[in-house]
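Left out: one protein chain. Kept in place: all the others.
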Amino acid sequence: MPREETDAPEATNSPDTTDVADAAGGASAARPRRPSHWRMLGRDRAAAVGAVIIAVVALVALFGRPAIGDRARRQELDASLRPPSLDDGVYGLLGTDVLGRSMVARLVEATATTLSVAVPAVLCSLAIGSALGLWAGYHGGRRESVAMRVADVILSFPSLLIAVVVLYVFSPSALNLVLILAVTRIPVYLRTARAEAAELRSRLFVDAARTFGTPSRMIIYRHVLPIALPTLLTVATLDFCFVMLTESSLSFLGIGIQPPDVSWGLMVAQGRQYLQTAWWITVLPGLAIVLTTVSATVLAAWARIATDPAQRWRLTLPKRRRPRSAPVPPEMIP
Amino acid sequence: MIPFLRTRILSSAVPLVCVVLGVFFLARMTGNPVDLYLPLSATPEQRAEFSAAHGFDLSIPVQLWNYLTDAAHLDFGTSLRTGRPAGEMVFDAFPVTLQLAGVTMLLAVTGAVLVGSLAAYRPNSPIDRIASLLSMTAASIPDFWFAVMGVLVFGVSLGLLPTSGTIGGPEIWVLPVATLLIRPFGVLVQVVRGSMVTALSAPYVKIARSKGATPRRVVFGHALRNAVTPVLTVAGDLAVGLVNGAVIVETIFGWPGIGKLMIDSILQRDFAVLQAAVLMTAVTIFALNILVDVCHALTDPRVRQAVPA
Partner (left out) sequence: MTTTSPPTRSDADTPALDVEGLCVELSTPSGTVRAVDGVSFSVRRGRTLALLGESGCGKSMTALSVVGLLDPAAAVTGGAVRVRGDDTLRMSPAQRRRLAGPVLSIVFQDALTALNPVQPVGRQIGEPFRIHRRLSRRQAREKAIELMTRVGIPEPRQRARSYPHQFSGGMRQRLLIAMAVALAPDVLIADEPTTALDVTVQAQIMRLLRDLQDERDMAVVLITHDLAVVAQRADDVVVMYAGTVVENGPVRDVFAAPRHPYTRGLLDSVPEDSVRGRPLPAVPGSPPELSAVPAGCVFQARCPLVRERCVRERPVPRPAGEGRSAACHFSEELDRA
């Protein structure tokens, strides 16, 4: 409130520099309500389509196998290499392979196999990498530098090559595949989680918790993890693509999933020799991989923005000004 | 600059040492390394003979010493398949892969800098959106499928390009390089775009514009060199990842490079060659990391002075 006397000019001689901002009261204005994630997803058409595709793939992987029974393996040699057609029922829709096996059934089966390698591998590396990273980042010091150095070592070597060498020494089985993929991807989460934890450990609320004598395990779990989790999940979505691609490559090269099991990468490899006569055996599983990975990438790009409070507003903008994508974070590169 | 390089060389050497030791112990972890070297059909007598000839019956420290001195002399044993020294086979294959990878990285980096800068100059413009969506797709297409599709469309259906082999004119390069290119290009476009958006919104870019600099001067004279640090890091990592791609591309197109050599030696269980190829790759990656660090120091004066912990 202005004072009674009008001696304002004296103020101009004051040696103190005074911010106008100081004159303002401290009351913070009400923030506009934060839009829900579902609505933001609906507004970004590409991300919405991506989410639907991922959901369909997940449902097929979960419920597809019981529905098709043994059709993925049932051979009908007189129905060999039939092109896609509408005349042979659901199972003939996408044609047959050289042994007369239904492509629809094989694709469903391959979806389940591919995801049963990729999802556990991603979850393992997410859990182990995040735990180690949060622990290292929160404590800092020697624990941090050792963890980071180990991550550097693993990351500085092509993951396919590690997998190739290990699968040479051990036998290529689904379990070994999951393990090797999980190990090679741990550093990605370790780095991300460490960066987040190192940033958070100096925040006031962590200090406060420490002052109350909360054990560091609890601080990490209650205060650090919830804040780091959205970032880690985004990285995991993107990493899911990478793991899937690596599994497909290994299967394609013949050192991943072994017949009679079937995965998308293996299907492409099996179809290669019939490329000139039966394109559908190679093209369709490849398309399945591309659709899934592109969807996951688009979804991850959206999630990066949606879970970042500083950037979330971009998704609520009218169409003309909305950015479509965020760059791939450097830690995602193999 | 010198202390900086020394630190970087030391820290880049750690992975190299790990790989060298890793290969040694991995071979012995599964029990008898002789099983790795010899075909499954080998008789017990052959195994014993081989074991004695290569010192696998000695103690582990002695074996390690022999392994290290042999590796230092580039002696990696003899290929079971061809009877040639494994080291020689690797040195024959290496230039093929190096050429392929070099051409690919050159194209990927120049292309990505142009496309990424163009996209970043007007964020959210149609150009930016198309570039972003295309680069995301490019980064998520499986390279082996892309190669097979390339063969199907350009080789089989249109008959424009050869489907395999290294004999012929420039057209033999098209499909292999394109296959290797898509992923690094897709990823790099996104990285260039991201760091250019950041650089272009920096105050020093505003100041450059306030001096009357043209858009070209602003982008290439001021922003690009600041945006280059993350691009270099990622390009280095992608170059390491090219080994993954080389395995695929060389297998599909029948190029006698190091990737094909590795896959062949795995499928035919030729451990001496595999070991030589892996060690050679590790050394190359070590050199590559040093090269990236030198580039960092050249582009950023702050890096030259700081000695990383």
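Going in written order, the chains are labelled A and B, and every chain counts its residues from 1.
Operating definition for what follows: a contact is a pair of C-beta atoms (placed from the backbone, for glycine too) under 8 Å apart; a residue touches a chain by one contact, two chains touch by 3 or more.
Treat the numbers as computed from the prediction; the structure is a model and nothing was measured.
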Option from B:69, B:157 or B:201 whose C-beta touches the chain left out: B:201
Contact residue for the chain not shown (choose from B:46, B:82, B:157 or B:214): B:214
Contact residue for the chain not shown (choose from B:6, B:84 or B:225): B:225
Those residues of chain B which, in the complete complex, touch the missing chain: 122-123, 201-204, 206-214, 217, 222, 225-226, 299-302
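Please note the rule applied: only the chains that are shown with their structure count from here on.
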Residue ranges of chain A touching chain B (in the complex, touch as defined): 46, 145, 149, 152-153, 155-161, 164-166, 168-170, 241, 245-246, 248-249, 252-255, 265, 268-269, 272, 275-276, 279, 282-283, 286, 289-290, 293-294, 296-298, 301, 320-328, 330, 333-334
Parts of chain B lying in touch with chain A, wherever the complex brings them together: 11-12, 14-15, 18-19, 23, 26-27, 29-30, 36, 123-124, 128-129, 132-133, 136-137, 139-145, 148-149, 151-152, 156, 187, 190-191, 193-195, 230, 233-234, 237-238, 240-241, 243-244, 247-248, 251, 262-263, 266-267, 269, 271, 274, 278, 281-282, 285, 289, 309
